[in-house]
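Below is one structure; the comments refer to it alone.
For this depiction, one protein chain was excluded, whereas all remaining protein chains were kept in their positions.
Showing chain A:
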Amino acid sequence: VPCICNIHITDIKMVSVLGSLTKVFGLVGNNLFSTSTVVRSISQCMTQNTSWKSQTWTPLVTTVRYRYYADKIAKGPLLRNYGYEDKLHTKGLLPHMKSDRRLPIPIYRPKNNWATKRALFGQNDYIDILGNGTLHPTQVCYSVPYWLRGFKGNEFQMLLRKRKFFGKHMRLYRPSKYRDMNLRIRWLYRYLNRKTRDYFWKKA
């Protein structure tokens, strides 16, 4: 609040009232000259009445949204029909909108089809035919985890295989995971053997 010398301030409440009034009139920090004139008029009003605590005193109340028209324009147009989405595009290729903003179209990044792994994909798949016959393609599947090479099975079979390979290690170093795996195995055993049909027993 700027220091106003013209007014003799007795009451603290009067200061706060004056401060709020100066803000309402949009005078904070800028025009000290105008401040002084306006405030003087207020003080003159005040002094005319007996005291601002008496019931007969009514403050001058003026409702003003914007002190300056420029501020109103700067804020923008009045928002009407809040929540209504005007669907301008109804046909054709529509932009992917999410909460009134278009989602960005991702930049196209083509794959390098001649990267080493893609250029040499499938190498050694016929090593048992074209090699000397000692190696099988499953033995050279290095991209596949070693416990899954040459394996195909449902989740139950896969978990049993996983337990066979890693059970001992998991018991010591991943006890919660081991417990969860066992629970899952048990659940799958009951589900597959008691709740579902496997249609294999006829062939046995």
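What we mean here is this: a residue touches a chain if its C-beta (ideal position, glycine included) is under 8 Å from a C-beta of that chain, and two chains touch if they have at least 3 such contacts; residues count from 1.
Please note the rule applied: contacts and distances are computed from a predicted model.
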item: Options "serine C-palmitoyltransferase", "Methionine--tRNA ligase, cytoplasmic", "Dynein light chain roadblock" or "Large ribosomal subunit protein uL4m": UniProt name of the undisplayed chain; value: "Large ribosomal subunit protein uL4m"
item: Chain not shown: contacting residue from A:Leu88, A:Ile129 or A:Leu172; value: A:Ile129
item: Which of A:Ile73, A:Leu94 or A:Ala119 contacts the chain that the document leaves out; value: A:Ala119
item: Residues in chain A touching the chain absent from view; value: 112, 114-116, 119-131, 135-145, 147-153, 155, 158, 162, 165, 180, 183-184
